[in-house]
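Quick notes on the structure that follows.
Of the protein chains in this complex, all but one are displayed in their positions.
For reference, chains read A, B and C in written order, and residue numbers begin at 1 within each chain.
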Amino acid sequence: MIRVQQGTFDPGAELNAFSAAQEGAGAVVSFSGVVRDVAGGLEAMEIEHYPGMTEAALEEFRAEAVRRWSLSGALVIHRHGRLAPGEVIMMVCTAAPHRADAFAAAEFLMDYLKSRAPFWKKEVTAEGAAWVAAKDEDEDALSRW
Amino acid sequence: MIRVQQGTFDPGAELNAFSAAQEGAGAVVSFSGVVRDVAGGLEAMEIEHYPGMTEAALEEFRAEAVRRWSLSGALVIHRHGRLAPGEVIMMVCTAAPHRADAFAAAEFLMDYLKSRAPFWKKEVTAEGAAWVAAKDEDEDALSRW
Amino acid sequence: MRVLYFAWLRERIGLPREDVETGAATVADLVEELKAREERYAVAFADVSAVRVALDQELSSFDAPLAGVREVAFFPPMTGG
Partner (left out) sequence: MRVLYFAWLRERIGLPREDVETGAATVADLVEELKAREERYAVAFADVSAVRVALDQELSSFDAPLAGVREVAFFPPMTGG
């Protein structure tokens, strides 16, 4: 399942609901991303996205993960809009009979979310607002899959 | 922090409490292990451990993970005693400024928990009870660290 | 053809979307038409190595043909997760 939403969510409740829905999964991996503060103080993180393409991209990544690894399930949640430091941005959950599959699928989904899902982050501080630059290391991370 | 306990715990509540205690962590990874059913039907999973050595081993693995990666925190919880199918066995949480560190540390902790923490699992079915054999692939997984 | 702009491309061009009448054969041709139009487009597309394009919501490339395409989106490298 994938969800793109403006409102916040509860990672612990999502993890528990996801785990409860799995059949035969011995291994459940979760990743949650949190808005980090920056030097000088972050007022907000603004996340822009491309409605329609975002949902299609996340669903494509999720389906690809299910094709590549033996998973009992995978979940992607990603927020957009204006977030404060400390707020949760997104979450990935994967479940599999064995831990190697659950870990690999979660890392795969994160790498694709970072560099192939149409989200753009802007950091707002007292000095102004600046778009977050894509990192070479995030682009490079895709080459391992 | 590490915890060795007989009673169950709530993975979602643990994840939220762990995340809330992190400073400057943009990335939180969790792994939870669940008792899987087996062909023929599992009545229980009995987990024996070595009190004293268990706690020392988990704390050693946790400290080693903190030494090797830039983590803001790491948590290991492992149960012992008689567990029913579907019950949570253990959980690892790691938090870091960047996702690669959080993922690597969680996988490192899992590999060490599997093969170097003094726990022994026994599967109880209608046909009797059998100790779970250690897997070569779990032993081999240690060589990557 | 509907053209969308995101992030700093949207800010530099000053609008999130517009309908464009064009006979451009490829994405690169469309970009040249836009750059010729007004200074703000020329500024936004000054370095196309920093620009990504999607055709009908699928990531594509600047040499892709536009025949049959209804929606073109321009944006910087993505920073999700």
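The definition used in the following text is that contacts are C-beta pairs under 8 Å (C-beta built on N, C-alpha and C of every residue); 3 or more make two chains touch, one makes a residue touch a chain.
None of the values given here were measured: they were computed from a predicted structure.
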Contact list for the unshown chain, restricted to visible chains: B
Absent-chain contact - pick from B:Arg36, B:Arg62, B:Arg99 or B:Lys114: B:Lys114
Touch residues of chain B, complete complex, unshown partner: 33, 48, 50, 52-53, 56, 78, 89-90, 110, 113-122, 131-134, 138-139
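The rule is simple: only the chains that are shown with their structure count from here on.
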Intercentroid distance (Cα basis), chain C paired with chain A, Å: 26
Chain A and chain B: spacing of chain centres that average the CA atoms, whole Å: 23
For chain B paired with chain C, centre-to-centre distance based on mean C-alpha positions, whole Å: 48
Interface hub residues of chain C, defined as touching at least two other chains: 81
Contacts with 2+ other chains: residues of chain A: 33, 110
